[in-house]
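Provided herewith is a single structure, encoded as structure tokens, for subsequent inquiry.
Let's turn to chain A:
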Amino acid sequence: MSEVVLSCQGLVKRFGGITATNNVTLDLKRGARHALIGPNGAGKTTLINLLTGVLDATEGRITLEGQDITGLAPHQRVRRGMVRTFQINQLFASMTPLETLALVVSQHRGHGARWWSPLGKDAGVAERAQQLLEQFHLAEVANQRTEHLAYGKRRLLEIAIALASDPRVLLLDEPVAGVPAGEREELLQTVAALPADVSVLLIEHDMDLVFSFAKRMTVLVNGTVLTEGTPEEIAANPEVKAVYLGHGDEINEAVQAGERAHG
Partner candidate 1 sequence: QSAPFKIGLILPMTGQQATTGRQIEAAARLWIAQNGDTVAGRKVQLIVKDDTSVPDVTRRVAQELIVNEKVDVLAGFGITPSALAVAPMATQSKTPLVVMAAATSSITEASPYVVRTSFTLPQAAVAMADWAPKNGIKTVVTLVTDYGPGLDAEKFFKSRFEFNGGKVPETLRVPLRNPDFAPFLQKVRDIKPDALFVFVPSGAGAAVMKQFGERGMDKAGIKLIGTGDVTDDDQLNDMGDVALGVVTSHHYSAYHPSPANKKFVAEFQKANKGLRPNFMAVGGYDGMRVIYEALKKTGGKGGGDALLAGMKGQIFESPRGPVFIDAQTRDVVHNIYLRKVEKKDGQLHNVEFDVLKDVKDPGKTK
Partner candidate 2 sequence: MAELLKVEKLSAGYGEAVVLHDISFALPEGQTLALLGRNGTGKTTLINTLAGATRQHGGTISLAGAALHKLASHQRAAAGIGWVPQERNIFKSLTVHENLTAVQRAGRWTPERVYEMFPRLAERKGNLGTQLSGGEQQMLAMGRALVVNPRLLLLDEPLEGLAPIIVSELLKAISRITREEGLSAIIVEQHPQAILAISDQAIVLDHGTIVHADSAATLRRSPELLDRLLGVAR
């Protein structure tokens, strides 16, 4: 089970004078639990945008299941099983969570172009939507308009949408930001518990979560891959410490400084 599912070679993205992604080569193996970390503005979100086709790459190639998908439109990549979440919620404001999920499920099952029968006609679709609602604690707000939901619930819906299309490859961009502290672990456990052949790429700044989730990590700095390895290797890497993790004692330094000052 170690063949490469998603891979990119020599990916470059320039915005005017800024090179946000600089010659990135990355392989995601089948069943991977892979984390992508790096300083703010390192190009993590941009990389996801390139992989999913939201942005067009300036240079480079992307392959999914061995096929070149560089030129494909976003929705075509989704049809091949690659699904993402967004760092900033992207929801359907006027729909209810139930409608949203039913729509995603029916689109995923190839009913998106059906115009003659109502959305709820297919019992299988409704069932799957209901199951997702329960799994993501959204059942009690299932029939409220999404724009009226509390932030935490919206965040959950954001992730539920991604899982509703049964992804083969899942790209998560800071999925738990804004989720209540207590629910974060549970959420990532849901993700971790996906079938073993689903590959996951996670971006996250909460290191406790990252290290408990990832089997492999890639560090991105200034648009370039700095290093890749197991969590242990990354944690021990001095360069990573210098640019990203810090030495873990800054807070204490700050505290001491503060205590000194306030006596």
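Quick note on the criterion: a contact is a pair of C-beta atoms (placed from the backbone, for glycine too) under 8 Å apart; a residue touches a chain by one contact, two chains touch by 3 or more; residues count from 1.
How were these picked? Simply put, all candidates are chains of the complex that A comes from, given by their letters.
Since the model is a prediction, treat every value here as computed from it, not as a measurement.
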Contact as defined above, complex as supplied: which of the candidates 1 or 2 touches chain A?
2
Residue positions on chain A within touch of candidate 2 in the complex are 15, 18, 38-42, 44-46, 87-88, 150, 152, 174, 177-178, 180-182, 205, 207-208, 243-246, 250-255, 257-259, 261-262
